[in-house]
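The complex is shown incomplete by one protein chain, all other protein chains being positioned as in the whole.
Read from first to last, the chains carry the letters A, B and C; within each, the first residue is number 1.
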Amino acid sequence: MIRVGILGATGYTGYELVHLLTGHDQAKVVFATSRSSAGKRLCDLYPCPYDLPLIAPEHADLAAIDVAFFCLPHGESMPVVQQVREAGVRAIDLSADFRLRDADVYTRWYRVAHVAPWLLSEAVYGLPEVYSEQIGHADLVANPGCYPTSVLLALYPLARGGQLADSRVIVDSKSGASGAGRKLSLKTHFVEVNENFGPYSIGRAHRHLSEMEQELSAWAEARVRVTFSPHLLPVSRGILSTIYVTLQAGWSVERLVALYEEAYAGDPFVHVLPAGKLASLAYVTHTNRCALSFAEAGENTFIVVSAIDNLIKGASGQAVQNMNLMFGLDETMGLPL
Amino acid sequence: MIRVGILGATGYTGYELVHLLTGHDQAKVVFATSRSSAGKRLCDLYPCPYDLPLIAPEHADLAAIDVAFFCLPHGESMPVVQQVREAGVRAIDLSADFRLRDADVYTRWYRVAHVAPWLLSEAVYGLPEVYSEQIGHADLVANPGCYPTSVLLALYPLARGGQLADSRVIVDSKSGASGAGRKLSLKTHFVEVNENFGPYSIGRAHRHLSEMEQELSAWAEARVRVTFSPHLLPVSRGILSTIYVTLQAGWSVERLVALYEEAYAGDPFVHVLPAGKLASLAYVTHTNRCALSFAEAGENTFIVVSAIDNLIKGASGQAVQNMNLMFGLDETMGLPL
Amino acid sequence: MIRVGILGATGYTGYELVHLLTGHDQAKVVFATSRSSAGKRLCDLYPCPYDLPLIAPEHADLAAIDVAFFCLPHGESMPVVQQVREAGVRAIDLSADFRLRDADVYTRWYRVAHVAPWLLSEAVYGLPEVYSEQIGHADLVANPGCYPTSVLLALYPLARGGQLADSRVIVDSKSGASGAGRKLSLKTHFVEVNENFGPYSIGRAHRHLSEMEQELSAWAEARVRVTFSPHLLPVSRGILSTIYVTLQAGWSVERLVALYEEAYAGDPFVHVLPAGKLASLAYVTHTNRCALSFAEAGENTFIVVSAIDNLIKGASGQAVQNMNLMFGLDETMGLPL
Partner (left out) sequence: MIRVGILGATGYTGYELVHLLTGHDQAKVVFATSRSSAGKRLCDLYPCPYDLPLIAPEHADLAAIDVAFFCLPHGESMPVVQQVREAGVRAIDLSADFRLRDADVYTRWYRVAHVAPWLLSEAVYGLPEVYSEQIGHADLVANPGCYPTSVLLALYPLARGGQLADSRVIVDSKSGASGAGRKLSLKTHFVEVNENFGPYSIGRAHRHLSEMEQELSAWAEARVRVTFSPHLLPVSRGILSTIYVTLQAGWSVERLVALYEEAYAGDPFVHVLPAGKLASLAYVTHTNRCALSFAEAGENTFIVVSAIDNLIKGASGQAVQNMNLMFGLDETMGLPL
């Protein structure tokens, strides 16, 4: 039985982790922390049956756990990760703090100095479909961002094959409101989101660009530039990314399907749709799956449509998938297919 | 041209007032106040084209207006209403502060002492379908609450006719999220409201009960007791009340329709549906109408179903209707039928 | 391994059954039928990964299964149930055809003659929290309706204790749109349901009244009369019932909580909320749970608020729960808690 601690359990990703781990046969939540709600129980904060006590972070007993999940905001996560790693406990960080390999790049995008840059080389980017082997040995996994998960799975086979080197990639993404977290904000007030739809931080403004370009450029062995336009959808869960790429002559939807099926053979959570079908949120919400699909737009322009559940494959589900790999379990254990 | 001041213009009812008055041929917003957003413009706070400056309350020039609308929270409204009345300006208060005729009852429900009880006798309860004549001469109109508007219009013909004297009235109401205001609260976070539905303050806990029982008892000339269960709907606008009454023998849906059509003949905003049709929010959202309908439940139990738009007929639209009556205009001017 | 056949797999309850049974360790779908979509696969009809072939009903091999689930419309179900029972296969019918013990009552409400009235005495009403022992031995289980499940679980402890004998019970229910099925209808067109809310078949018109009164009267050993008002909610899933009862003197919310906790001790899917909390859909959607809660309304009137997921506890989840009991498995196997 893997003994789990959750640092910062009261946001949507923390709650989703508790929910997933409650149904996991080989893991058990030993403690869950909350600075603001210490002393309460999770069922005081959520309409749920989880009678899980929330303890102050300073009362967390690191000796009692095998792995810690971090659901803290970026910047707040890194000092605690450092502490946990120093205690010899394996860590899965759902924040952005260990996703970028270069501390300067981190600082440029997140506008805060990195407090534990020496840990960056130890951190593995937790995209299991690409890095499963490294994750298996990792002591520190940086769980990818929700948007990057949807985009990177959609482009990995092309980038790895050198198809994106000269292409301008345009990513038009749409996310449900849980992606913005549970913190109060007018932007997530029901009346402001409902029956509404709009973009934010578009162009080259959103921090998740840094992860996308880091991984795509590494896979392509060339600089890949991305235009990224996130939008807020009036749904609770899900990210759909519509991605425009220009390829060399000779591609077709059928050839793309074949490329992706081969690239993701053996990946139980990637669902490559046949030619003629297009991904939608309904394919993936409440699951750890990613649905991928393709369309042609003429003149060698192709469209890749990718869908995930932002709280599961885009956050807590992927974190559990990473834990499974770290502890030698079946990748799918405890995860909704 | 009626010169209007709006006190507290940045909530949903204040915004709706600006929206309605912008399309009103005989009224003009002279100033709009906001304590927290003074110096900004309304289009800084809402996705809208209203380039209306927001001024601090202390800069409001009462000499420049004919009527003031108050969109302030209860408790905060009454001292300002007093000040405005002392300046000789007519007032339409959308808060609860002048709705209850008895200051003690006010204090019991709202847990705050009334600072201007002498104004209570001057205040007219602003339900135009019942009190249009008094409203015509009023200097201070207490605009009814949203739930009470939906319930009182649904029961007025029965109460006035003495049909509710011995009946236990059960009101099961459902309101859209704008009824909770624009203030940040986990209760109105998109993810908490969306795909959810539930009751709050049910039984005899909600403050709007006081208004309902005051008016019903006055019309019935007998004590009328109401059980009131509000619920939060995952929609932006609208209140639907499903009301259960037991009548004396001899009633039918057809007889109820006839009673209500007669009671509301000449009331342009009340839409009595024919037997066989039931009200729903779609009948009324984005209008100042109230839709009323009836069903039979056996053993002299009848169901009255009432629907309004909580921000229009339940708040700002009714306030404009009251202004029209106060200034001798056609009741419907500037209001969406 | 229980070998399962699904008769009529293409509606929402059929799809949900496939979804649940796919994750069930001791059951396996051997065939799924569809008259209109025979020859297709489930993933042709739903955005899903279930590559399950749909066969014509006449090709169903009854010898290959241990139990058949019926997701057919009422009236269409009974002749096929009869056939399946004659083949010696156990049956779980999700239609209304075997819920009413009296064929005449069935005919009065459903306006069709019963074709296999002799099976009615063999049929067990599949509410596991009340009839688990009978279900364990049953060959034919009549799975309760969605509204009745929400209402009966909410009233069973009171009815059984004789508390409803003289009470008029008023049930104000609200259901998500999946309750109306996948068949095309203007009533379930997105634009008609979204941002809307309204009642239908209220008073004593809805067929589910027959089940409610049958069970409540049996438990109370006295005639119990129900007023029932269903409403259509703009959500995909969930039923919330707000139920008004008048009890004898001496009851309190705390005493009700104690009564229900005792009545449902050992029932893993019933979640009795503590005094002060009220059920909402968020407690139960995507689970097989029923959340129950209580409020006081004065003068011995109490409100019971009950929530379920209409497709799971109100249909397919309860059907799997019944299958588990019929085959001696743990009641919770394969079901989301």
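Basically, a residue touches a chain if its C-beta (ideal position, glycine included) is under 8 Å from a C-beta of that chain, and two chains touch if they have at least 3 such contacts.
The model shown is predicted, which means the values in this text are computed figures rather than measured ones.
Peer 1: Which of these, A:8, A:128, A:179 or A:238, touches the one chain of the complex that we don't see?
Peer 2: A:238
Peer 1: Please pick, from A:258, A:297 or A:337, the residue that touches the omitted chain in the full complex.
Peer 2: Residue touching the absent chain, from the options given: A:297.
Peer 1: Check the options A:202, A:218 or A:275 and report the residue that touches the missing chain.
Peer 2: Spelled out, the listed residue whose C-beta touches the missing chain is A:202.
Peer 1: Mind listing the chain B residues that contact the chain we can't see here?
Peer 2: Per the touch rule, chain B residues meeting the hidden chain are 22-23, 46-49, 195, 271, 280, 282-283, 286, 289, 291, 336-337.
Peer 1: For chain C, which residues touch the unseen chain?
Peer 2: Given the touch definition above, chain C has residues 12, 177-178, 182, 184-186, 188-195, 234-236 touching the missing chain.
Peer 1: Extract the touching residues of chain A with respect to the undisplayed chain.
Peer 2: 168, 170, 172, 174, 192, 195-200, 202-205, 225, 227, 229, 231, 233-238, 240, 242, 244, 278-282, 285, 295-299, 301, 303, 305, 307
Assume only the chains that are shown with their structure count from here on.
Peer 1: Compute the centre of every chain as the mean of its C-alpha atoms, then state which one is farthest from the centre of chain A.
Peer 2: Farthest by centroid: B.
Peer 1: Just by CA atoms, which chain is the most central one?
Peer 2: Minimum centroid-to-centroid distance belongs to C.
Peer 1: Can you check how far apart chain A and chain C are, centre to centre, with Cα atoms defining each centre and the answer in Å?
Peer 2: 37
Peer 1: Where the CA atoms of chain B average out and where those of chain C average out, how many Å apart are those spots?
Peer 2: Here chain B and chain C have centroids separated by 39 Å.
Peer 1: Which chain C residues touch at least two other chains?
Peer 2: As it turns out, chain C has residues touching two or more other chains at 195, 280, 282.
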